[in-house]
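This is the structure I want to talk about, given as structure tokens.
In this view, the complex is presented without one of its protein chains, the others remaining in place.
Right after this comes chain A.
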């Protein structure tokens, strides 16, 4: 039905374009001097009909679901809802919807079947109402645009103004996305802190987000101290950097100064391939190859290696970060002015001495910026750790033990669970908030360092 409404709208708008254009052309044939080209008269009709009605269509589609739910729930018999809390109401609604969708389990009460029929009726009515409202509005707007066609009508200015505002709207989407992220994280996080005290989250040393499923169930209350979680994150990040920084820097130094052109032409694309591999592939690589290899190696020297070690996840993440660091360092080295290279070589330095004593120190701000961005990547990286790291939060220094990370906890807490009112799901949003703040801070810092360094030679 929404598709039909959209097609009606599109058809009417295109008709409006053709109609207006022909009207303008007719004026021109009669010898009138038009202010704007015929196509602008057409475009004016198209835009004035299409843009506002499309917005209406989208708003309608977004608002429709909740409104229909509300109408259906209101029409239920009083007796069915007395004593039902929010969860029970949701359950009833879900059951009515599945009956309406033709998936009937057992024999539902007659009032539920009735409600399902009403739901279908309201849906159908809403669909037809949408189509007719869209058709009438689009037709009216087209007629309005047609009435405006006149030699002195400044259609080009009108069209260009609309297009400009459309582009402004596009540009502000980025702002709205940021606002959306911050708002959704803040709201859910504040609800989390209404249930779990501030101090417990920030200073607690236990992370056990299991909560009882039923009221009478005897289970742990759940502990929400994030220290062990962030500890695991940092540990895996450090392991990743231990792999990525030396390899990335060395390959950048080599490619930038010493590599023959042909090797460089091969190595750069290969590193780019490494950067383009999706992280879920790295995650599978970690469990298919790296973790078993570590286990075998560990058994060989008599070490007890857990199946999902921090080392496996961290080292694979390090491999993922190699091209990242390498390309950043390469850019930073290339940005050092030629005069510094020439000066060092002219004083008799070997190329290696030129690199280690002049080029590298000059490029350090850019390299540090790149490494910081890599750190933020590593902290926010999800799939590798979800697949290869553990689930249980542990405060340990042993890289052969299993640790968990912020992103792992977010994913495991939210998979298959949409109830927004228990601390378990809300905890994921609190962790997400922390993740957002930390990565944003690191990014801002890194960009600032990079920018400061750029100014040095300009």
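Everything below uses one rule, namely that contacts are C-beta pairs under 8 Å (C-beta built on N, C-alpha and C of every residue); 3 or more make two chains touch, one makes a residue touch a chain; residues count from 1.
Keep this in mind: contacts and distances are computed from a predicted model.
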"Phosphate transport system permease protein PstA", "CoA-transferase", "Probable sugar-binding periplasmic protein" or "Alginate O-acetyltransferase complex protein AlgI" - which is the UniProt name of the missing chain: "Phosphate transport system permease protein PstA"
Of A:253, A:358 or A:393, the residue in touch with the unshown chain: A:253
Residue of A:18, A:55, A:140 or A:187 touching the missing chain in the full complex: A:187
Residue of A:124, A:270 or A:347 in touch with the missing chain, whole complex considered: A:270
Sites on chain A contacted by the missing partner chain, in the whole complex: 62, 65-66, 69, 156, 160, 163-164, 166-175, 177-178, 180-181, 184-185, 187-188, 246-251, 253-255, 258-259, 263, 267, 270-271, 273-274, 276-285, 287-289, 319, 322-323, 326, 350-353, 355-356, 373, 376, 379-383, 386-387, 407, 410-411, 414-416, 418, 420, 428-429, 432, 435-436, 439-440, 443-444, 447
